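Left out: one protein chain. Kept in place: all the others.
For clarity, chains are labelled A and B in written order, and residue numbers in each chain start from 1.
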Amino acid sequence: MTVTTAQPMAPGWKRALSDGAMIITIVYLLLYAIYASSEPSALSVFSISSLINNTAPLALAAAGATLVIICRGFDLSVAGVVSVTNVVMAVMPLEGPWGALGSLAICLAIGGFIGLINGFLVAYLKLQSIASTLGVMIVCQGVALVILDAPGGWVAEWVSYELTDVLFGFLPVSGLILLGVVGLWLLVLRSNLGLAIYAVGADETSAGLSGIATRRVRLLVYVGAGLLYACAGYMLSAQTATGNPNAGTPFIILTFAAVAIGGTSFAGGSGGLIGSMIGAATLMLLQKVLFSTGVASFYTGMFQGLILVLAILFRGSIVALATRRGSG
Amino acid sequence: MAQIDPTAQSLAAASDARSRGRLESETIAGIVIFLLCILLIVCARFISPALGGWSHAETTLLLASFLIVVAFGQGLVILVGGLDLSVASMITLGGVLSTTMVGSYDAGAWALPVVVVFCSLLGGVSGFSVAYLKVPPFIMTMAMGVIVYSACLGYTKGSPRGAAPELFIDLMKAEWLGIPVAIIFVLLFALAGWLVQKHTAFGRRLYAVGSNQEAAYVAGVHVRRVTLSAYVVSALCAGFTGMMLAGYANGATLRMGDSYLLPSIAAVVVGGSSILGGRGSFIGTVGGAILLTALSTIIQALGVPQGWRTVIEGMIILIALLMLREQLYQAITQLFSRQH
Partner (left out) sequence: MDKSKQPEAVAAWGLKKSYGATVALSGVSLAVQPGEIHALLGENGAGKSTLVRIFSGILRADDGEMSLFGQSYRPQSIAAAREAGVTTAFQELSLLPNLSVAQNLLLPKMVKGRFGLNSKAESEARARDILERFGIAHLDPRREVSSLALSDRQRLEIVRALSREPRFLILDEPTAALAEVDWVFDHVRAVAARGSSVLYISHRLGEVRELCSHATILRNGQSIDSVELSDADNDDIFRMMVGRSVFVGGQANKSAPQKTGKPVLSVEGIKSQILRDVSFVLHQGEILGVAALEGQGQQGLFRILGGVEQADEGRISRAGRIGRFKNPHDALTRGGVAFVPEERKVDGIFPGLGVTPNITISILDRLSRGGVLSAPREARTTRQVAEKVELSNRYLAFRINELSGGNQQKAILARALATGAQVLVLFDPTRGVDVGTKQTIYAAIRAFAAAGGSVLLYSSELPELVEIADRCLVIYGGRVLDELVGAEIEEQALVAGVTGHARQRQTTPERPLPLCEEAPAQ
């Protein structure tokens, strides 16, 4: 009997890191070095924590989008959920730590409900994910406008102060929340659901034949994404301290860019949340670097768009190279 | 030849009658959507005496003309199984480019070829990336949209100046025999669009690519070339719409395209095209565009706030998606026949 040489597969967390996340981490560190060399204060606790605060909403939103994309879907409702939760926070400020918790619960309920609708439309009614989440997004943006028709309102002070604060002089609260999400994700990776998400994303038919309840997995993925978008809206409100019915709009392009540069393939079945979160951090850092090097803010969109396309092309060429080597 | 399966024959006969109705269903859907438009406009009289008349119809048609032109290009991209999210920025580009050309260089009608060249180049880049480099269409066009918008923003330093070319002011404002030129134009455009989609080799190939890309390739269609050209046409239509809008308002704004992106997709979907490609007709899309415009004029007249208008817009897309789904009925019955 021939003994094939073992090619061990990386375990869950290592795999999550090695799958493109490694590259983006290196890119991030390089970019940070550039930033630090042009802006000496870049290494201070204050600027690091403000960077993390800036990153948190996008990182959370990108994490949610990644869940859906691993499962081979697209979710545009991120803009809707962020907008709705943001205006709710601004219109209905609940003070104190319990108020903050109550607000979080309300946000999560909103995000979970919208995710449930998305999941039902995509998984059970078999609508195309781009089109149906687009419809849901528009409805949500309308709802946000109904709740608050122009930018304004105040987010509860406790939320806007405490959640952007630094604990023990070095630990930003928002960073803690991001770590919490990463921890949760690592747990999910060690569950049957985590496995099922990758399975459904790679090949829905085979996953079904292997005994996975594919529709339920898809539904859960959209609900999970909705919850993460809600967290993103919550953290955004903490950061801006005010409401804006269009707060979510910039999130569409930015989340997809973060996912793409974070190494998750839009073909599904690979990638991970951590890469996308570092991708989000890279995008926010890039804005800072562009600003500090004096590029007119008019052109940040241009860089974001280019980075999105280049990240996809880069990934595509790596995959092409790998498969060529594999077959040849 | 006596061995022909009798069940096969009776089956064929049975499907005969049924599908004769089916093939005409596209025509029927087209008629229904236009009847709905007329009904909507006539019923608007109950809301306000200012509405529901000939002038209301004329205004609706005039306002719908922008949407009809964008939706043609959007429809072609959807027909080949893609989606063009860059139309909003292309509209802005068309508007900004033509007005600054007139404002800074007194270019007049020469703005037209400049816009055509720019838009087809940019549409070509999107199409090339989608068709040859296999970038997902909606990612590519979204990125293109952001890039073009940011370029417009930088180019105009935030506030576009200048005036629209005379040609486009005339197109949108002038009348001919008491009928606005724009309406005559858009009717001709609809006719031409329908011809291109249904009665040219190009249109036929678009359908083939959207219906089954593999089969189209095997049958000798240049799939990538056809896909690319759909994106070029879409960018061109959007750029042209931008010039029409600039002519209508005699000036451009950076956000002028935003309110046409989602309606352009909605018009196509409401008009009966499949969002997955390969199916639909431009007549339906025109009907969809007029219906959406009529609806929005009426809602505006009712004084419904912007928020609710947006909600209704989104619901229309969702409802259209649900109604168009052929397997919807199957899925629902399956849902209830299955216990878990």
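Just so we're on the same page, a contact is a pair of C-beta atoms (placed from the backbone, for glycine too) under 8 Å apart; a residue touches a chain by one contact, two chains touch by 3 or more.
Treat the numbers as computed from the prediction; the structure is a model and nothing was measured.
Trainee: Which of the chains on display does the removed chain touch in the whole complex?
Mentor: Spelled out, the missing chain touches these shown chains: A, B.
Trainee: In the full complex, which of A:Met92, A:Ile106, A:Ala202 or A:Leu306 touches the chain missing from this view?
Mentor: A:Ala202
Trainee: For a quick check of understanding: of B:Ala57, B:Val102, B:Ala216 or B:Ala252, which residue touches the chain that isn't displayed?
Mentor: Here the residue in touch with the unshown chain is B:Ala216.
Trainee: One chain is left out of this view; which of B:Ser104, B:Thr200 or B:Gln300 touches it in the full complex?
Mentor: B:Thr200
Trainee: Using the document's definition of touch, tell me which of B:Leu51, B:Ala208 or B:Val270 contacts the absent chain.
Mentor: B:Ala208
Trainee: Contact with the hidden chain only, please: which chain B residues?
Mentor: Within chain B, the residues that touch the unshown chain are 1, 3-5, 7-8, 11-12, 14-16, 19-20, 22-23, 195, 199-202, 204-205, 207-208, 211-212, 214-222, 274, 278-279, 337-340.
Trainee: List the chain A residues touching the unshown chain?
Mentor: For chain A, the residues touching the absent chain are 1-4, 6-9, 11-12, 187, 190-192, 195-196, 198-199, 202-203, 205-213, 269-270, 327.
Definition applied: only the chains that are shown with their structure count from here on.
Trainee: On a C-alpha centroid basis, what's the spacing between chain A and chain B, in Å?
Mentor: The separation of the two C-alpha centroids amounts to 31 Å.
Trainee: Contact residues on chain A for chain B in the complex?
Mentor: It comes out as residues 74, 121, 124-128, 130-132, 134-147, 149, 213, 245, 252-253, 256-257, 260, 266, 296, 298-302, 304-306, 308-309, 312-313, 316.
Trainee: Can you list the residues on chain B that touch chain A in the complex?
Mentor: 83, 129, 133-136, 138-140, 142-147, 149-151, 153-154, 157-158, 262, 265, 269, 275-276, 305-315, 317-318, 321-322, 325, 327-328, 331-332, 335, 340
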